Structure formats: structure tokens, C-alpha cells
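Got a structure for you, written out below as C-alpha cells; questions coming shortly.
Entry: chain A
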Amino acid sequence: MSNTPADAAQPSAAREVLTAAEIDRALTRIAHEIVETTKGGQDLVLLGIPSRGVHLAARLAEKLEAITGRPAAEILGSLDVTLYRDDLRHSATRTPAPTLVPPAGVDAMTVVLVDDVLYSGRTIRAALDALNDLGRPGIVRLAVLVDRGHRELPIRADHVGKNLPTSKNESVRVELTESDGADRVLITDRAETKGSAL
Partner candidate 1 sequence: MTSYLIRNASLLGGEATDLLLRDGLIEAVAAGGTLSAGDAEVIEAEGLVALPGLVDPHTHLREPGREDAETVETGTRAAAKGGYTAVAAMANSLPVADTAGVVEQVWGLGRESGWVDVHPVGAVTVGLEGKALAELGAMAESRAQVRMFSDDGHCVSDPVLMRRALEYVKAYDGVVAQHAQEPRLTEGAQMNEGIVSAELGLPGWPAVAEEAIIARDVLLTEHVGSRLHVCHVSTAGSVEILRWAKARGVNVTAEVTPHHLLLTDELVREYDPVYKVNPPLRTAADVEALRAAVADGTIDCIGTDHAPHPTEAKECEWAAAAMGMTGLETALPVVQHALVDTGLITWEDVARIMSATPATIARMEGQGRPLAAGEPANVTLVDPSATTVVNPDTHATKGRNSPYRGMSLPGAVSHVFFQGKQTVRGGELVHSSTAAKAEA
Partner candidate 2 sequence: MRHLLDTVHLSREDAIRILDVAETMSDVSGREVKKLPALRGRTVVNLFFEDSTRTRISFEAAAKRLSADVINFSAKGSSVSKGESLKDTAQTLQAIGADAVVIRHPASGAAQRLARTDWIDAAIVNAGDGTHAHPTQALLDALTLRRELAARAGVDPTGRGLDGARVVIVGDVLHSRVARSDVWLMHTLGARVTLVAPPTLLPVGVETWPCDVEYNLDAALATGPDAVMMLRVQAERMHGAFFPSVAEYSRRWGLNEHRLGLLTPEAIIMHPGPMNRGLEISAAAADSPRSRVLAQVANGVAVRMAVLYLVLSGAPSTEGA
């Protein structure tokens, strides 16, 4: 069993497309959009998709707390989609991460799925299946930091930090302080980051 983490990108080949400040501004904007579309954040649940979606959801929850006063812990959760993926036999074995649902559950709630990069749409397809097994949300929305195009399924995001036109030969790498030591979004050549572009 080998855990295959994303290979480290060569700094020389990586191009920074979002800075830390830009990431923060994008998240602030998304937080405001969520408040608007949910009428002040009523019945809201934020579910981050591991691993970086969980960090982004936590940041969004804090920003929402600042806006609405509702404690982040009451609305924040995580949704692991590993066991719902359609590519389990085609990539390295993935270790599932915990799924944590806030105390109020998901039934009849407005659930916002949070992920770092929207690409083929397959992760979100898996997330919708996983969510379905947890309960019956009222509304499901999708927030992503980066939409890089090349969708393979009829899925679109409701809140996008930045639309980023890319080539399929490139991969988008979101780095966050919590997991990578700093905030930035990079575009690298695909060969160097096999397995991390989703």
C-alpha cells in the first residue's frame, strides 16, 4: 500500500495565477454571495471536500461567522467522496477521510459543497452521491476556488473564486497555509503533478 501524495511541482515550471491576497478576496466575495443566496445564511451547511476543500470551507465558515454572527462550528462539516469515486480502480489507492456533519444534519438544509478546483466534475458527481446517502438536503450548491474548465459531466459551480482557462496538459495546484505552508494557486505541466489535478 503506497500512499501517493501529489508530486512536488518544480518551482521553475510553475506559474502563480492567484496570490494569497487574491485567494482571500475571492473567498470573501464567495462568503457574501452565499449570504445573499441563502437569505442571511439560514439553514446553511458548508461541507468541504477533503482535503483542501475542507480548509476552504473552514475559512468560508469563519467569514460567514463574521458576517452573520452564526458560529462556524454550527455550519461546518466535511464530506469524503473517496468511496463514491468512479476511478477507484484506475489510480493509486486512496485513503478515505472522515465525513463530519454539523449537529443539525443535512436534511432540508442548504448544503454548500466546497472544493478547491472544479475540473472534470467527477468529484462533485461523487459528492452528490455521498450526500444523498447522508440525508436529503433542501438545496445543494457548489463553491470552488478555481474553475479550470474541461467538464466531463453536466455540472457547474454556483460560486467561483476565479475562472481559469487551462490546457488539459496543465494542472492546477492549490496550495493553502494549512496543508502547504502558504496560500497560492499554481499552474504546472501535467507530467509533474500526476494525480493531484482533479
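Behind the choice of candidates: all candidates are chains of the complex that A comes from, given by their letters.
What we mean here is this: a residue touches a chain if its C-beta (ideal position, glycine included) is under 8 Å from a C-beta of that chain, and two chains touch if they have at least 3 such contacts; residues count from 1.
Note that the structure is a prediction, hence the values are computed from the model and not measured.
Asker: Every candidate listed belongs to the same complex as chain A; state which one touches it: 1 or 2.
Answerer: Here chain A touches candidate 2.
Asker: What part of chain A is in contact with candidate 2 in the complex they form?
Answerer: Against candidate 2, the touching part of chain A is residues 1-4, 80, 82-85, 88-99, 129, 133-135.
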